[in-house]
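All protein chains but one are shown at their positions in the complex.
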Amino acid sequence: MKENPMGNNDIITAIRAQLGEPTLNPESKSGRRAYLDIPAERLEQSSRVMLDEFGARFQIATAVDTAAGYEVLYHWALDENDCVVTFKILLEHSTPELDSIALMCPAAEWIEREMWELMGIQFNGHPDMRHLLLADDWPEGNYPMRKNHGATS
Amino acid sequence: MNGAINALTRSLNVFHLGGSACNNCDIEILDALTPRYDLERFGITLVGSIRHADVLLVSGIFNRKAAIRAQELLAQVPKPYLVLGIGGCPCTGLMFRDSYNWDRPPSDYMQIDAFVPGCPPKPEAIISAVVKVVEGLRSGALVPRCLQESGGMVEKAATEVADTA
Partner (left out) sequence: MSKRTIIPIGPYHALQEEPEFFKLHVEDETVVHLDIELGYNHRGIEKLSESKTFEETIFLVERICGICSTSHPLACVQAVEDAGNIKVPERALFIRSAIGELERIHSHLLWLGLAGHFIGFNTIWMWAWRFREDVLNILELLTGNRNHYGMMKPGGVRRDINKTDIPVVEKLLDDLQDPIKMFRDAVIQDPLIHARTKDVGILTLEKAIAYGALGPTARASGYDIDVRRDHPHAAYSMVDFDVITCEKGDVFDKAVVRILEMFESIRIIQQCLKQLEKFGGPIDSNPRFVAAGEGIGQYEAPRGEVFHYVRSDGSNRPIRHKVRAPSFMNVPTNRETVPGSTVADATIILAAVDPCYCCTERMAVAVDSICGDRLLDSRDLIRLSCEKTDRLMAETGLSGPSLPNY
């Protein structure tokens, strides 16, 4: 463990400075949690910052189907600062697409497959996109975790 | 009692068939082999191939993928054999009943002779179930469901629920 690690509020400030001052979501109640709004096109660059500049550990990603669109959350652990920084990326329901970060972050490879097959998010550039959990003959276009907001049938 | 069924009443080869289980029942089954319960003293051994099985201990709900594999495997078991559903999952599906990845109860395509409820049932309950089933075979009260033409509920078939010890 580092000597005198930065307090978690300080590390969040430092991260935001490097990421172009993304909005700090009101959910970020304590220094231990920070939820940052990241535009989709800045995902790869922001992930690199977390990995290379701050030595963050990719924990997992979560796709959420909300009325406003698909939110894709990337959770990064800062083990030396007792902090979890979460990227929040909002995608339109009509274009659920993101660039894959699997090549720079092998830890993300499986979860991108899972988010595709359960939520229907396309990950451009994924090295091995195919079913992870569901059977190969699972009906195409059937994404079990979707809530179909606004659907009338 | 015919010779084949008679063979089921002693020196049982047990095969564990887990399908989408949380493992607790599976570990309790393995536990039954360890010194505290020591199933081996009853002449019961765990086998690694379903082709050698006399008794199938079935655990889990069997999701869509597992159900297909299970049906392939079941075709390989030589008759007669017994099937015991271990734990709440093969009994009712428990809280996984509404899952999008669950098709139908294992009892729809497996002829389950006895259910051992519990989450998980204790090793004593599993042993008790095996003993009861063997006694049922000996007395003729239990006819293995795999031998029954109808495959449905037959008066003599005992789908007994083992008492949890």
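To keep things simple, chains are lettered A and B as they appear, and every chain counts its residues starting from 1.
Note that a contact is a pair of C-beta atoms (placed from the backbone, for glycine too) under 8 Å apart; a residue touches a chain by one contact, two chains touch by 3 or more.
Because the structure is a prediction, the values reported are computed rather than measured.
Q: Looking at the full complex, which residue from B:T9, B:N101, B:S128 or B:Q148 touches the chain that isn't shown here?
A: Checking each option in B:T9, B:N101, B:S128 or B:Q148, the one touching the absent chain turns out to be B:N101.
Q: So one chain is hidden, and I want to know which residue out of A:M6, A:I60, A:L90 or A:M129 touches that hidden chain in the complete assembly.
A: Considering all chains, including the one not shown, the answer is A:I60.
Q: Under the stated touch rule, tell me which residues of chain A contact the chain that is not displayed.
A: 1, 27, 29, 32-33, 35, 57-60, 62, 64, 73, 75, 77, 79-80, 82, 84, 86, 105-107, 109-111, 131-135, 144-145
Q: Which positions on chain B touch the chain that was left off?
A: Touching the chain left out of view, chain B contributes residues 16-28, 30-31, 34-36, 46-50, 61, 63, 65-66, 69, 73, 94-96, 98-102, 119-120, 122.
Everything below uses one rule, namely that only the chains that are shown with their structure count from here on.
Q: Per the centroid of Cα atoms for each chain, what is the distance between chain A and chain B, given in Å?
A: Chain centres of chain A and chain B, defined by C-alpha means, are spaced 43 Å apart.
Q: For the complex, which residues does chain B have touching chain A?
A: 64-65, 68, 100-101
Q: Within their complex, state which residues of chain A touch chain B.
A: Against chain B, chain A makes touches at 134-135, 144.
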